[in-house]
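Complex shown without one protein chain; remaining protein chains in place.
Let's look at subunit A:
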Amino acid sequence: MALNKTTSGGRWRIRPDGPEKVTGKLAYLTDMSRDGMLVGRVLRSPHPHAGIVSIHTEKAKRIPGVHAVITHADIPGMNRFGIVNPDQPVLCEDRVRYIGDAVAAVAAETPEIAAQALESIEVEYVVLPVVDDPVKAQTKQAPKLHPGGNVLHRNQYGYGEVTSGFAGCTHIVEETYLTPRQMHTYMETEGGLFIPEEGGRLTVYSPTQHGYKDRMQLARILGLPEFNIRVVSSPIGGSFGGKDELNVQPYGALLALVTGRPVKIHNSRWESVRAGLKRHPMRIAMKTGVDDSGRILAHQVSIVADTGAYATLGAEVLNFAIEHVTGPYRYDSVEVEGVSVYTNNGVSGEFRGFGGNQAIFALEGQMDRLAEKLGQDPWEFRLMNMRKPEDPGPLGQTIVRTDGAMQVWKSLAGSSMWLDRQDRITDNPWLRKGTGAAFVMHGSGLGFGIPDPAGGMLALAEDGKIEAIFGYEEFGQGLIATLELMLIEQFGFGTEDIRIVIGDTDLVPHSGSSTASRATSMMWKSLQKLRGPFLDRMLDEASKLLSLPTESLRVGTGGIWNRSGEHLLLTYGQLAQGVQEEIRFQTHFPFPASPTKRIGAHYLYTYSAVAVEVEVNVLTGRVKVLKQYHAVAAGPVMNPQGFLGQIEGGSGMAVGFALSEDSVMDSGVYLTRNLDTYMIPTYTDLNGEIEVHAIEDLPEDDEHGPRGVGEIGSVGVAPAIAAAVYHATGKRISKLPIDPESLQEVPDFLVKAVSRP
C-alpha cells in the first residue's frame, strides 16, 4: 500500500510532541538551566597525536569566577569510557589521539570566564607522527596508538571455496568502494545540565539513546553506585547513533560533583564537529563472479574500516558490515574478511544503518556491474540470485522466515518508476536522466550474544491516567506518537487517558537501548504481553466497584463502558481511586535472538527495494535526485506518519551520504569544521517526490509483529543513486560522495542536440 496521508485516513495524526517542537516551545534538555549554575567547558587537544609532557592548571584556577579545573588526576573512578570496550580516556593522562581528545575541563561563572580559563591551562605536548590511513596504520612502521596495536577488531566469515568458485566463473567483477566520513549532524549539539542533589545523588539531564547505559558508565567514572545517578535522557534534538556513546556527560558530572553546583555544558557546532562521532569510512574491495547463466559462484570481500582514535562500537559496526555485505542473495561460495583500524582521524562510531550502508553500497554496485556483463536486466539478475524465504541468514544463522525479499522485489518491479525507466527525455541536451535500483536486507536488534533486554510497564496512576512506562528515548523518530497510537488502537484508550513516561532512569524499567531499529518492535511486544493482564485487572476491579459482571464491561475512551459502548460507567479516575491495590504490570524479555551461536548474528530482518531517478547536469557534473520509490517489508505499520518519517528522513541522510557529505580530514585535522563546508542536503536538494510502499503481510505464524524501520530508509538510496547515475551517464560510481568532476563532460552537446529525437 502506498503510504501517505490519504491512505492512512484517521491513523494520520498530529504527533503529540509536534506542535511544541515546530513552534519552538519545547524545552530540550540542553535548553534547561538552573539558578547559580556554572558553565562547563572542555579543553581539547589541538593535535591529532601527541604525548602530554605536563598539564598546569594553576593560572586557570586563580581566575576569579573559575570554580573548578579538573584533569585526569581528579577522576575518582575509572578514567575510561566506551559502551562495550572502554578505551577512551575521560581526560587524557599522557597522550592524545585525536584533535577532540579531552585534556582538562573547567567550570566557571560565565562562558567568557570559562573560555579564558581554557586558554590559561598550560599543556606541554610532544607532537607525534599522525596515523591517518587505516591501511598504513596496519604496517610495522606505523606508531602504535593503543597497547594492543592499531587493530581494534578483525572478523571473517565464509563458506564454500571461492578460489574454485572463481575458476568456474564466466564473468568476474572486481571493484573497490569507498565511503565517506559522514556526520550525524543532529540539530541539537551535545550538552546537558548536571545537578548535584541531596544525599550525594546526581541528576544528569543529557541526551543519550540508552539512559541506563550512561548511568552505568558514569557510575564507573565517578566511583558512585549506579542508583546514586539519575539520567534523564528525553526529549532529544536528534541523535542518529551519534549520542549513543557518552559525550559531554563525564565532564558535566565530574564538574558538578567537584563544585557542588549545577553545571551546564553545551557544545558549539565547532566543538561538536571536532569531538563528535562520525560514520566509519570504509574501503570495501569486492570480487564477485557468475557463471554464464548469471548464478553467483563466488563472492570475496575485504573491508577496512577507519575507526579513528577509540573503539566505542567500532567492532560491532564492522561485524554488522561483514554480516550485511552479502545481502539478500545466494552464493556458492563466500569469503568475507574485515578489519577495523585505529587512526588519529577523529572517532568513528555508531550511525544509523550501522555499517550496512557502506556494505550495501558496495554489494549493489557489484550486482549492477555483473548484470551488465551478462547483458541482463539488473533487477532480473537480482531475482535470479535472490535468497529463498527458508534460507539461513547471511552468517548461516537461523532467522525468522518472511517473504519480505520477494515482496519488495515485486513491488519495485511493478512500480511505474521502474517500468517507465527508459523514458529519459529531458528539457536540455546537457541534462541526462537515469533510474537505478537497490535491494536491502537489514537486521534489527543488537544480535546474538550481546545483552539486548526489552520490556516496559503499564500502570493506572492515582490521577486516573494510564501510564505507559518505557526506558526508551524520543529523539525525533516519533516514539511517543507511535506508542500513543498503539495504546489507542490496541487497548481502546482515548488520547487524553494516556501519559507516556520515558527517558528517566528513576522512573522507567530497563527496556534496552533506543537503537538498532528495535524500540517500536519491543514496545509492541511489551504491549502484547501486558494487554491481557492489564485489561483483565482493570475490568475485574471495575466489576467489583460497579457490581456488574466483567462480561458486561469494556475499556474505552475516558473509562469503563458498558459492553455495547453506550454508557460510560466509571472514569479511569474513579477506578484509580476505588482500587485496593495499584494496577501496575511490568514485563521483561530479551530481544529475540537467533538460536545459532554466532556473535552479532541477527534474527529479525527487514527488506527494502529502492528505485531512484536522477538528473545529471553534465556541464557541472551535479546530480539531482528527482524521484524515489521505497518498498519496505517490515510487518504492520504501527504509525503511518512515523513510518513515512523514518523512510523519508533516512533517505535524506542517504542523499547526503551519496552526494555531498564528507568530513574531509587532512592529517587528522578536520577541514570541514562547520556546516558552511560540511554539506548536508537542504530542502532544495530533497524536494523530489518520495513514494513509500509498506508491505505489512507477515507469515501467519509470525509472532514478532512490527519490525523497526529506523535505519532501513537510509541504506538503499546511495547504491540506487549510483546505479541511476550510470544509467544516465554511462559512468560507474565507486566512491561516495559522488565527485561531480567525474561526471563532467566537454560540451559535445552541441552535436548531440541536433541528432537527438
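What we mean here is this: contacts are C-beta pairs under 8 Å (C-beta built on N, C-alpha and C of every residue); 3 or more make two chains touch, one makes a residue touch a chain; residues count from 1.
Keep this in mind: contacts and distances are computed from a predicted model.
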{"item": "The complex's invisible chain, by UniProt name, from \"Energy-coupling factor transporter transmembrane protein EcfT\", \"Raffinose/stachyose/melibiose transport system permease protein\", \"Hydrogenase expression/formation protein HypE\" or \"FAD-binding PCMH-type domain-containing protein\"", "value": "\"FAD-binding PCMH-type domain-containing protein\""}
{"item": "Which of A:16, A:82, A:558 or A:740 contacts the chain that the document leaves out", "value": "A:740"}
{"item": "Option from A:17, A:271, A:350 or A:452 whose C-beta touches the chain left out", "value": "A:271"}
{"item": "Options A:34, A:424 or A:673, residue touching the unrepresented chain", "value": "A:673"}
{"item": "Absent-chain interface as seen on subunit A, which is shown", "value": "33, 39, 41, 111-112, 114-115, 119, 189, 191, 264-271, 430, 618-622, 624, 659-660, 664, 666, 671, 673-674, 676-677, 679, 681-685, 740-741, 744-751, 753-754"}
